[in-house]
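Down below is the structure, laid out as structure tokens.
With one protein chain held back, the other chains of the complex are shown just where they sit.
By letter and in written order, the chains are A and B; residue numbering begins at 1 in each of them.
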Amino acid sequence: MSGSVSGLRAIVIAHRLLVRQLVTRGRIAALLVVGIVVSLVVALVSRAVGEDESTEEALEVGIEVMSNLGFTIVVPIVALVFASAAFGDLKEDGTLVYLWLRPMDRWPIVVGAWLATVSVSLPVTLVPLTVAALIADVGSELVWATVLACVVGNLAYSAVFMLLGLLTKNSVVWGIGYILIWEGLVAGISGVGEKLAIRGYTRSIIADQTGVDLYLGDLSLMTAIVVPVLVILAAFVLSTLRLRSLDVA
Amino acid sequence: MSGSESSPVPQPVIPPPPPPPPSESSARPIVEVENVTKSFGDVVAVSDVSFTVGPGVTALLGPNGAGKSTLFRMLCGLTAPSRGAVRVLGEKAREHREVRGRIGLAPQQDALLDRFTAYEFVELAGRTHGVADPSGRARQSLAYVDLDPEDPKRVGAYSKGMRQRVKLAAALVNDPDLLILDEPLTGLDPVQRNRMISLFHDLGDGGKCLLVSSHVLDEVARIGSNVLVVAQGRLVASGDYRRLRELMDDRPHRIRVQSDDARKLASALIGRGVADGAAVRENTLLIDTLNVDRFGRSIAPISSELGIRLREVVPTDDDLESVFRYLVERR
Partner (left out) sequence: MSGNAKSSADGAEIHDRGYRRYEGARSGVVGAVRSLVWQTIRSILGLGRPARHKVFPVIVVVIAALPAVVFLGVALLFRDLGDDSLVNYSDLFGFSVAPIMIYAAMVAPEALVRDRRDGMFSLYLSTPLTRPTYVAAKALAVLAVMMIIALGPVLLALVGYTVVGDGPDGVVEWFKVFFRLTAAGLVISAVLAAVSMAGSSVTDRRAFASVAVILVIFGGAIVSSILVDAADFSNTYALLDPMGTAGETATRILGESPEQGGSVSELSDIDTGVVFLGTAAWFAAGAGIVGYKYRKLEAT
């Protein structure tokens, strides 16, 4: 009667299950508010700056706003909300067993969970940030840079925070610690730090695409894409190992 | 002061050898537990337990915290034993993918994926098991536990009893060889209980291996003739239920009687063979009797005949815990 589930099927199933669990009205509403605030701030700023400054300066201000508001807070925090909940909520509720005790390999569950996280959190960040970049109206470079950096950042943060959700019970607090202390303090210290923080890569993409110099944004586009991909793969491997050795309630 | 015909303390059945599976040939048992110990830090949850289980219904009896759920979790591979080996169908579920597909577990915790309807939840369980026709199987399983597949309510809004049945339907959806049901009767009303128990028997008669846990002695009596008794992480008895019950009934019951003349009452009860033992402390009389029914019938007439006023008649150790204490400490 029952058989085993192929890797691809398992990915689809895990994805479907987790999207359903992750999308709650409260979360979406709260994050929508965040998105609207972001767009609003960008609109206010760009209008204020556009009145009396040159275009080049307006672009610089737009980039600064985008990288500060968008890429130090919106992108990582939204990814944190959903990615840490992917396995974190199931573990907390005691429902992980309905995914764990199945004739499925562990890696497709991990990949499916990551895809679920991404398919919820990417739209929630990409749409408001792109809208914000469009409102800023400082040239198509910023729009394109925002889209690319947002995608890379979201995918990488999601993988890392999903792993965090498997490793610790209090994953959101650890995630906030990572964002504020590691990315905010430690990685800001020297030229080495930026390579050890996802923020360094998103900022580099923005700097590269817009041609504007950005603090902590000196990496090449190639590096800024390849390294996050490697980070994602590493997070997959570790998550799979962790899921295998986990004590399920 | 002591009873005349004090019977020897009966020995509970010591674990091995397990009873042979009802009718099957000498096929390999479905569940094999070999010298399994599980500790969490300093706490030993399961201590050196061994047993095998074949097809049919087997009840796992034990008070809360006896290690039943931990045993079940190890069987399913949800957690690894600290020592020893647990095999289902000859394999370890924690490492063997296909074996996980042949187990159906209804876990003890009340957690379900609350945002799904019962049908969606069971259908998803079917999909995650790689069942050929998840939709059809889901409807079948839900019908089996008297739930409506068309119910649009989410399981989050279900009552405890309905949630229990959803769990059971989900555990049945892959037509498993081994069904593990952790306290499946809690939260059910008496009618549902009966229905559920007869369902277990149907499944068992159909050749499935069912392991059903409970901490309620009377429930276990009805769940299965095969019983495993766990207390404080150890297997304290196993075998045919009726035989075990007999052994437990041989144990003298202890009843506390408060009256205005304990000494006189004691000698009357002993003299008429209603009590097998007695101890008097001031106005309190402690009676040991092997036949509670007879004692219950006789105590009032005897005392009124003697003009003794009864203040209180209380059984002191009639609960399950004392049975376990008895089993464990007389080993």
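The definition used in the following text is that a residue touches a chain if its C-beta (ideal position, glycine included) is under 8 Å from a C-beta of that chain, and two chains touch if they have at least 3 such contacts.
Please read these numbers as outputs of a predicted model, since none were measured by experiment.
Per the touch definition above, the residue from A:I181, A:L196 or A:V229 contacting the chain not shown is A:I181.
From the options A:N68, A:S140 or A:S245, the residue with contact to the unseen chain in the full assembly is A:N68. The omitted chain makes contact with just one of the residues A:R9, A:R27 or A:R244: A:R27. Shown as candidates are A:L18, A:A85 or A:L126; the residue that touches the absent chain is A:A85. When the whole complex is considered, the residue among B:A80, B:A221 or B:A279 that touches the unshown chain is B:A279.
The missing chain lies against subunit A, touching residues 26-27, 30, 34, 37, 41, 44-45, 48-49, 61, 64-65, 68-69, 72-73, 77, 80-81, 84-85, 88-89, 170-174, 176-177, 180-181, 184-185.
Note that only the chains that are shown with their structure count from here on.
Between the Cα centres of subunit A and subunit B there is a gap of 48 Å.
If you check the complex, the residues on subunit A that touch subunit B are 1-5, 9-10, 13, 16-17, 20-21, 24, 93-95, 97-105, 247-249. Listed in rising order, the residues of subunit B touching subunit A in the complex are 73, 76-79, 93, 97-98, 100-103, 105, 107, 109, 111-113, 115-116, 124-125, 127-132, 137, 170, 174-176.
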